[in-house]
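Before I ask anything, let me first share the structure, which is written out below as structure tokens.
The other protein chains are all here in position, but one chain of the complex has been omitted.
Right after this comes chain A.
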């Protein structure tokens, strides 16, 4: 059985992620149950939209911080999407400093845009592979490595170690980390479940890692 656990903390559109995996032929569990995550999940997706502190608060309220860290450290594939990616990092400046899960070293900051730029960044942006990234078996396969994906965000993560950045994307001429990877832990700032066939391809690659 290939059970992908989608963390449901009542934020954002988790249904579409489940639908995407379902179309790809994978079973998912939408839940926030600690035991189910630790004992029966083979892969974890951390979705989320909205404010960093609200997301962390909801994870903490369900007493899930240590469980998620234990799960990720067990080597099982873990994917954070949008706010879920940001929460993988050490912390964020959004509405005052808030600590994250600390699974990938780095901070989340407001996009440093030129004056007059619109925020949030809503729309399609291309991925640009980072040459310093050394990971093999990336969920960003070559056929989608420069394709457009759907973004909705005002903040972006800055990994401490540049080689953790698998892809960049840019908005108003400013490059930011759009895909991050540290061993079995992945994060994407865009929404693969909202990025058409390219997004499905990426989720398929992630699901393949879960099976292995």
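Throughout what follows, a contact is a pair of C-beta atoms (placed from the backbone, for glycine too) under 8 Å apart; a residue touches a chain by one contact, two chains touch by 3 or more; residues count from 1.
As a convention for this text, contacts and distances are computed from a predicted model.
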| item | value |
| --- | --- |
| Among "ABC transporter ATP-binding protein", "Putative spermidine/putrescine transport system permease protein", "Sulfate adenylyltransferase subunit 2" or "imidazole glycerol-phosphate synthase", UniProt-listed name of the chain not shown | "imidazole glycerol-phosphate synthase" |
| Contacts of chain A with the absent chain, listed as residue ranges | 11-13, 15-16, 19-20, 22-23, 49-51, 54, 116, 118, 120, 122-125, 148, 150, 152-154, 191, 193-197, 199-200 |
